[in-house]
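This part shows chain A:
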Amino acid sequence: MLSMTGIRKEFPGVVALDDVAFRMFPGEVHALMGENGAGKSTLIKVLTGAYHVDAGNISLNGSAVRFAGPLQAQQAGISTVYQEVNLCPNLSVAENIFIGREPRRLGRIHWTAMKNRSAELLRRLDLDIDPGRELGSCSIAVQQLVAIARAVDVSARVLVLDEPTSSLDADEVATLFGVVRTLRDQGMAILFVSHFIEQVFAISDRMTVLRNGKLVGEYRASEITPVDLVRAMIGRELATLDELEPPRRRSGAGQAPVFAATVDLGRKGNIEPFTLDIREGEVVGLAGLLGSGRTELVRLLFGADRADQGSLRLGESTVHLRSPRAAIARGVAFCPENRKADGLVEDLTVRENIVLALQARRGWARPLPRRRQEELARSFIDRLRIRPADPEALVGNLSGGNQQKVLLARWLLTEPRLLILDEPTRGIDIGAKAEIQKLIAELAEDGMAVLFVSAELEEVLRVSHQVAVLRDRAVVDRMPNEGLTPDMVLHTIAKGEAA
Partner candidate 1 sequence: GGSGGGDSITLGFAQVGAESGWRTANTKSVRQAARDAGIELKFSDAQQKQENQIKAIRSFIQQRVDVIAFSPVVESGWDTVLKEAQRADIPVVLTDRAIDSPDTSLYETFLGSDFVEEGRKAGRWVTEEFGDAEGTVRIAELQGTTGSAPANDRKQGFAEVIGNDAKYKIVASQTGDFTRAKGKEVMEAFLKSAGEIDVLYAHNDDMALGAIEAIEGAGLKPGEDIKIVSVDGVKDALQAAADGEINYVVECNPLLGPQLMDLVKKVAAGEQVPKRVEVEETAFDQQAAEKALPDRKY
Partner candidate 2 sequence: MTVLRSLARHRLFWPAAVMAVLLALNVALTPSFFSIQVRDGHLYGSLIDILRFGAPLILVALGMTLVVATRGIDLSVGSVVAISGAVACLWISELPEQNSVAGVLAALGIALGVALVLGLWNGFLVSVIGIQPIIATLILMVAGRGLAQLVTGGQIITVNSGPYRLLGGGYWFGLPASIIVALGMVAAAALLVRRSALGMLVESVGGNPEASRLAGIRSRRILVVVYAWCALCAGLAGLMISSNVSSADGNNAGLWIELDAILAVVLGGTLLSGGRFSLGGTVLGALLIQTLTTTVYTLGIPPESTLLFKALVVTAVCLIQSPAFRARLSRRRRPPAPTAGRSQRDAATEAEVTA
């Protein structure tokens, strides 16, 4: 139904796609796989006309097409969720879903109908939020779901989903897959990108693997094993997938001194007062459902939002954080979930983004020597495998996963005493993810306190010594990670009290 052949796309200095072929069939889910920077998103943008293609052919239903822009692609029945949430933060949720095809009456936009219909659509995705709410104030996960809601509503023939699940938890993923399967059964062709191997195998019928902008191969899901798939992606031999994954943590840290402790810290309208302590050398994972307040909790600890009640002790002194700067000065680092809005400065280079926090702490008068900056940048480029491995590349030009690595590098570099990571592995490929998990373990071993947030419960359980559970913006439980299984945690979440 849709086929692309001989696709080539060059950016200044980088060949992002080189002679790539890709095809889709109605009633099938086709997964596009590859490491960070392999060219998946670029292929999608080439398909929808968001990028001009340098060479190659695209045909839809047998006739050659070349879209001048996403508008045309949409009109031709291709509906897309791009990787970075590409919505308008200043508009309401409902508008983001319907803009461009608002329900109208007598030629004017019918606002009530729009609100009602979007509420309905959101319910279909199990999302209960006010359609009138400004999108920018919603968490990344919600934004991702809104983008999906926007895409699935069109009477499209092709649905393209670029990492739609990167910040969704298991429940939402299940809901999404339900929707996707229905659409597939109605004969829609679906392109799906994800770094979660299990998800890919759970949903897709066919897979295409890219590596370094080149086509590796196309496989039927039933004819390939996860190990082979990963091997195709990373291009090296693997015995088992476990080779990539570090062993699971057990509760440790024992009786090391407490580094951070809150007593009834809270903020009206954001998060209920909570009491939590984190020891040096201990990784505390935060588990909870979408909107349970994990992000809000960690923002309070970092002073990104100001607490209006309770107290916080960092190290030896009780502090009242008025700004992130105050937190940083006391050895706290915070890697935010929304890398685009809160994290990276896209106009600056990889090097500059990496040293930014360190430089901010030193103040403007004591610049890091250029040579030192390069050393630091290079060491993280190597460790986290940032591609392209060029410290002078502009961060805005990097692929999503690589951007995330840069952000992470910035905070690892500051060598904090408490490292807060909000969805640090969002959009990162399995190889690098394992690397990061290993790194966290090492850091903790060296005495760093870590607060770890992830929508992927597995991951939380793998890296943390302790798991704190949130529900309805309150901390409901905290348990040592001994023999914990995802089900046990989910049970706690569901019940809203200690298991």
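Candidate selection criterion: all candidates are chains of the complex that A comes from, given by their letters.
The definition used in the following text is that a contact is a pair of C-beta atoms (placed from the backbone, for glycine too) under 8 Å apart; a residue touches a chain by one contact, two chains touch by 3 or more; residues count from 1.
This structure is a prediction, so every number in the text was calculated from the model and none was measured.
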Complex partner of chain A (touching, any copy) among 1 or 2: 2
Residues of chain A that touch candidate 2 when the two form their complex: 10-13, 45, 49-52, 68-69, 302, 304, 323-325, 328-329, 334, 336, 341-348, 352, 356-357, 359-368, 394, 396-397, 410
